[in-house]
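For this depiction, one protein chain was excluded, whereas all remaining protein chains were kept in their positions.
For clarity, chains are labelled A and B in written order, and residue numbers in each chain start from 1.
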Amino acid sequence: MTVTLGEIAAALGAELAGDASLPIRGASEPSAAGELDLALAMDPKYAAGITQGQARAAMLWPGADWRSFGLRGAIFAPRGRLAMAGLSRIFDPGPVIQPGISPLAVVDPTAELGEAAAVGPFVVIGPGVRIGPRARIASHVSIAEGARIGADALILQGVRIGARVVIGDRLIAQPGAVVGADGFAFVTAEKSGVEQIRETLGKREEIRDQSWHRIHSLGSVTIGDDVELGANSCIDRGTVRDTEVGNGTKLDNLVHLGHNVRVGRDCLLCALVGVAGSTRIGDRVVLGGQVGVSDNIFVGDDVIAGGGSKILTNAPKGRVLLGYPAMKMDSHIELQKALRRLTRLAQRVAELEARLGLAGGSGSDGGDG
Amino acid sequence: MTVTLGEIAAALGAELAGDASLPIRGASEPSAAGELDLALAMDPKYAAGITQGQARAAMLWPGADWRSFGLRGAIFAPRGRLAMAGLSRIFDPGPVIQPGISPLAVVDPTAELGEAAAVGPFVVIGPGVRIGPRARIASHVSIAEGARIGADALILQGVRIGARVVIGDRLIAQPGAVVGADGFAFVTAEKSGVEQIRETLGKREEIRDQSWHRIHSLGSVTIGDDVELGANSCIDRGTVRDTEVGNGTKLDNLVHLGHNVRVGRDCLLCALVGVAGSTRIGDRVVLGGQVGVSDNIFVGDDVIAGGGSKILTNAPKGRVLLGYPAMKMDSHIELQKALRRLTRLAQRVAELEARLGLAGGSGSDGGDG
Partner (left out) sequence: MTVTLGEIAAALGAELAGDASLPIRGASEPSAAGELDLALAMDPKYAAGITQGQARAAMLWPGADWRSFGLRGAIFAPRGRLAMAGLSRIFDPGPVIQPGISPLAVVDPTAELGEAAAVGPFVVIGPGVRIGPRARIASHVSIAEGARIGADALILQGVRIGARVVIGDRLIAQPGAVVGADGFAFVTAEKSGVEQIRETLGKREEIRDQSWHRIHSLGSVTIGDDVELGANSCIDRGTVRDTEVGNGTKLDNLVHLGHNVRVGRDCLLCALVGVAGSTRIGDRVVLGGQVGVSDNIFVGDDVIAGGGSKILTNAPKGRVLLGYPAMKMDSHIELQKALRRLTRLAQRVAELEARLGLAGGSGSDGGDG
């Protein structure tokens, strides 16, 4: 596919300089760019690469002297990554999924697919499923009985959509995502060790034999519009009501949402995040990679948690969190500073003791761990 | 499916009040309940919702004044979650898997399936596989050569069972679970950096080039009865003997068990738990979400570890653990308290130094990190 530099500028709403008719076939790092590539140099630090590559056009930082790089045209991007969103959309060829329904797909006669559906081989679509127009469903996907999916869905290889799951428009599901597995909910006949510990902060009575009774998941999963699900991510069904994911929320690879979790709108949950059962996540929350969130707590709107944080208690709206246990980022930075000085602090206390003729430090190695 | 309130009470062994003949079709949160739903209000805090919804019957806490909510019947649950186990079992419709063996499944002629098997489309069952009666196997599952699975298995979409894996009765495997991938075991020709560090606690000799020789997994995986495997969870084969999971143990989504691991009976391993190779986990152990357990260690019976804990050394029987590195929960709470006071402690030491005319604090910023 080839577009002109002028068409790109118009699509991005970006300022153009030079030859609007230049044909462009893709985007590239400046030094690796070919003649038909748009060199991406939205920051002056990438300027040097432009002349190493073959590009005749570039996307540059505002005010860049484009002629000095020997270019024949340029686009100026005041916010580079935002321009990349538009640009990458233009050049993404998307996955190849043949139009029509593959003769090797199994579609239940009671399922309804909207117009212009593309369904790949070895797909299974169950009874009563309803899918909106222009769905693109790659090979090996399964969509179980009674699921409903909106318009313009892109469902990639091997995705599993469970029974009675409801999903809005413009879903993107990466390979292997599982929506609607059963919740992980088990109960013992008598009070279990975990229940005792939660009540007593760690004390246990006599330990008894215990085995687990399964709480089946009668609820399903409800997902809003414009949601993306990462590869091999998992969202469990609710116990009675549905697990919920709001509009515009994006899940990265290998994210886990437990049963009854409610995630608000426009959140980003990075890879390997785990949210335990019945927890409520607000709107516009950003959780870095491998963040964990305990069960039955509340994370307020606009919370941002750094990678690896473990959120063990309610987090108020707008808080920026880091650490295990997660604390305010300021406090975490302060604490890390103090920890770097801890060995020295102990020495200073020993010096004070020596000065006063005390011997408090001796024999303290037993510790309290 | 409709049952009567009296039938539910009898199935749960629970006390009944009012009209035993009331028809019930499902369970619901009180405020969202329809006429044929059983409202779930096992705690007084949910009482207000009952009159907001349409339910004519409810499951209530013991001693609740059921008539005051305008109900026509009630069941009393002294242990609400346990009652939910029974109740949810009654109302779970289960996944739709057509009876019989799909003509689109590939079942090796030497495989043996027990009576009343249901096998979905695009399933592959290899040579010499033996599966007990009443198996329900959803679409896209593969079961490799020589695997043996007991009675009443429920194996959901896209599950992978490897060669010679042995599994007991009543398996439930959620979509995408992988049992019997090869272990992650590699060795260098000379002593590797990791080996040096383990011997010296961090010191390394000269760093040499090293490449990895693969140790193939000759063992398989043996799993007991009543085990549940979460979506996209992974259990690796053993090197020589089998990796083992005991009766009644439940794995949540995205759990990893490395090669040669042995997990006892009636354990709960929550989402994203990772257990490294050759580690032994006792019976009735509960590991919260994202817990990690080092290789070649021992976690005793009845250990409970809070979410995100990293267990790096042997954990004695019955211990309650938290933190990274995991320590006794008491110690962890104590430590967190001390850490919250650490900046203040440093100030106090500085004040003491000032009082004594010492200057120990100055120039200490270099730290020891």
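As a working rule, contacts are C-beta pairs under 8 Å (C-beta built on N, C-alpha and C of every residue); 3 or more make two chains touch, one makes a residue touch a chain.
Note that the structure is a prediction, hence the values are computed from the model and not measured.
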item	value
Absent-chain contact - pick from A:Val3, A:Leu36, A:Leu104 or A:Ala151	A:Leu104
Which residue of A:Arg136, A:Lys250 or A:Arg280 touches the chain not shown here	A:Lys250
Selected from B:Asp19, B:Asp301 or B:Glu334 as touching the chain missing from the view	B:Glu334
Residues in subunit B touching the chain absent from view	106, 122, 124, 126-127, 140, 142, 144-145, 158, 160, 162-163, 176, 178, 181-182, 184, 186-189, 193-194, 197, 201-202, 204, 207, 209-218, 232, 234, 236, 239-241, 254, 256, 258, 272, 274, 276, 290, 292, 294, 310, 312, 324-325, 334-345, 347-349, 351-352, 355-356, 368-369
For subunit A, residues in touch with the removed chain	26-29, 32, 40, 79, 81-82, 84-86, 88-89, 91-93, 95-96, 104, 120-122, 138-140, 156-158, 172, 174-176, 228, 230-232, 248, 250, 252-254, 266, 268, 270-272, 284, 286, 288-290, 301-302, 304, 306-308, 318, 320, 323-324, 327-331, 333-336, 339, 342-343, 345-346, 349, 352-353, 356, 358, 360-361, 364-365, 367-369
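Criterion: only the chains that are shown with their structure count from here on.
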item	value
Centroid spacing, where centroids are CA-atom means, of subunit A and subunit B in whole angstrom	22
